[in-house]
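To start, the structure under review is shown below, and the notes come after it.
Here the complex is missing one protein chain, while the rest keep their positions.
Let's turn to chain A:
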Amino acid sequence: MSVLEVKDLQVELMATDDVIRAVDGVSFHIDRGETVTIIGESGSGKSTTAMALLRLLPDDLAVISGEARIAGQDVTGDRKVINQLRGRVVALIPQDPMTALNPIRTVGRQMTEAVRIKYPKLSKAEAKRRALSLMEQVHIRNPAKQFDAYPHQLSGGMLQRVLIAMAVSTDADLIVADEPTSALDVTVQAGILDLLLELQEQTGIALLLITHDLGVARLMSDRIHVMKSGVFVESGPVTDVVDHPQHPYTQKLLGAIPELGPWEDPALTEPSTYAASDAPEAGAPAPQPGSPNGGGTKGPDTTFVKEASHG
């Protein structure tokens, strides 16, 4: 049995005088130990899909239909079902760690609370011990000190590690990671992704990853669903989708990744052209705007990168 089984999921968002079908009949599944990624630009419905599965959309704003089974239980109907699963069978790693914790409670207090939702029989001291060992597991240095810190005292990367520890603390079957690195510095992103891979290897947890970043998707996923306007336009194993994209939208997504190529500064390769005239001639390749190393990138569709990164 799959950890997550989604069949023909639809989400309709109620706007003031309009109904928007944000998710228009998507079907997919995730098995134990698997990472499945939904990739798409902002507004494609990928985050709405994730939030709908966790039933975090308000009832008066979103109407959900279809079927979505987490550990065999359909969460699209009565909210009681998801209430029993949240924090126990399914956990969320949010997009922006800086705003994801209660600002007036210590990190430790929120961690022990999370631990005790799954394991109510644990005493506060036992829950604290578990929280501290989890903080070590996510490579937080000096856990005892960070345990008593307030969210505003920690960096974004550190907070995301705390939130990952909280998700892991539940021994959930499924973790939904909604753009887990989008709000973080590039230098911190790799560390967080490494951590997720490491934890998945240790626990065999199923991971639903939402991202707009094909680099992230390629690194993390077993299978990819490319989403556009509420539907999956292309699905398949990561290697197939990345190496042999069939749909033009996927090709466009792939084209949007700036890739460092060999240094092709025309001044070096064709010294005579530049030596002959002081100013670059009309025909000479000019440095492309938006790429830091001039002509050194291969075919980037820079406008698309900008749109996509506002995820």
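Here is the rule we use: a residue touches a chain if its C-beta (ideal position, glycine included) is under 8 Å from a C-beta of that chain, and two chains touch if they have at least 3 such contacts; residues count from 1.
What we mean here is this: contacts and distances are computed from a predicted model.
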- Per UniProt, the name of the complex member that is left out, chosen from "Alpha-D-ribose 1-methylphosphonate 5-phosphate C-P lyase", "Transporter", "Glutamyl-tRNA(Gln) amidotransferase subunit A" or "Peptide/nickel transport system permease protein": "Peptide/nickel transport system permease protein"
- Query: Which of these, A:L9, A:A52 or A:L163, touches the one chain of the complex that we don't see?
  - Reply: A:L163
- Query: Of A:I39, A:L54 or A:L193, which residue touches the hidden chain?
  - Reply: A:L54
- In the full complex, which of A:Q153, A:Q202 or A:T239 touches the chain missing from this view? A:Q153
- Message: Given that one chain is not shown, which residue among A:I39, A:A100 or A:V138 touches it?
- Response: A:A100
- Item | Residues of chain A in contact with the chain not shown | 54, 56, 60, 83, 85-88, 91-92, 94, 96, 99-106, 110, 113-114, 117-118, 150, 152-153, 163, 166, 170
